[in-house]
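Let me begin by handing over the structure; questions about it come next.
FYI, not all chains are in this one, though none of them got moved.
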């Protein structure tokens, strides 16, 4: 079966940088199937990229090699990591990008499995000339091609004891209340929270209340079209997390909400 | 030969949603060749998507599976359809998206062929957990993978008697005049009308006049560069339909034209 390599970067959908990574990969592993997760990560926004990576990767089959390059420290002494988690391989700079992948307990919806971690240091897998500003092409792409061709990540360098993590808020549940936060704002302004659907188990979806920045939403919807165009709704989204949206409009704009905005849920008695 | 699956959505070129569909497809049909038609359909604009689908699909070989997900009613009781038309398979919500594909007589340039229609209801082809907001990943992607792997669309559900259609204007030809409308505005502001080149058969291209919102264009051009930069021109476009453009600028902006804008043609005696 052809190996799948995914790419997630902040290089921009209009730049040629993702294509340069693909050229290097195909030159070294001609049978690789390359899939773009996105090249539209907001520039240097490692936290958003970490969410995009974990949520998108969960749709790919075991054995997929995920390459994530949002790397404002490129060329400095920051480490590069290879991680094995959930049957897939992840390659990324050690800047927090792998937080949600390596610590799946933070978001149970993404599945379990401890991570094997390796520091990518073995230059024999790199391109001969490594630029100081484009490790995506000169290091990550050839390393991904090597792994896709059968190289064990243990050959890429020494084990890494831990990884850099960004400060990741966990929801707090007490009595009949859950205090959470917005984790991710998608391109349509839908707000994804850190409140997993498992936290809502056993409560009546019709009777709970979701509060965000003064707005109160009563009950969970199933479909955007359950409410009028322009109305707020809350629902369990496609990542298994509570989301808040406005039907056909942007909840982020409507509520002036952003990553980190508190979201609370009152469970009905 | 590897099956081709195309994707057309309004998920945005920067979102990870198209990638999630691809992960599901490749997990179930590893040999599929996936091609993005576009993920930049204006959000919820089913009418524009219907044109983009029909015009782009006509360039693909027989046997291609086209998946189109512009689906503001996702999660509601709207039907999902599988259609066979022109030797290809189309999967889409039943909201008008397939109007031009199923009724090719509306735009003869897209070729003929009656459509076989099936309501997609057989949950055995869906993912185990179907979210209420992302049927592209949880229903359309696995169904497309099943069809690409050899499943007949008759196995997807019961026959569907008809499909939802949006109101689709037909050009009116009388004497030496054709009254048509703008069907589609491309990203460059070129205006595609519903006036097929066959309606212009037998008239002298140099002597006809095209009228749009007060502007009069005399004669058909062949190339944008036949006129000065900034000048209006009319020509038979790449979809076999009359188009109006401004060389190196946007005709939509210049004329304040949009979908539905009347366009008339006077044929010379």
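Which chain is which? They are A and B, in the order written, and residues in each are numbered from 1.
The working rule: contacts are C-beta pairs under 8 Å (C-beta built on N, C-alpha and C of every residue); 3 or more make two chains touch, one makes a residue touch a chain.
Just so it is clear, the model here is predicted, and its values are computed rather than measured.
*Asks:* Given 2 placed copies of the single sequence, give me the total number of copies for the whole complex.
*Replies:* Identical chains making up the full complex: 3 copies.
The rule is simple: only the chains that are shown with their structure count from here on.
*Asks:* Averaging only over C-alpha atoms, locate the centres of chain A and chain B and give their separation in whole Å.
*Replies:* About 32 Å separates the centre of chain A from that of chain B.
*Asks:* Contact residues on chain B for chain A in the complex?
*Replies:* Counting only chain B, the residues touching chain A are 11-16, 19-24, 26-27, 30-31, 34, 43-44, 72-76, 131-134, 137-138.
*Asks:* Within their complex, state which residues of chain A touch chain B.
*Replies:* Touching chain B from chain A are residues 1-2, 4, 6, 8, 13, 33, 35-40, 52, 55-57, 59-61, 64, 186-188, 222-226, 235-238, 243, 248.
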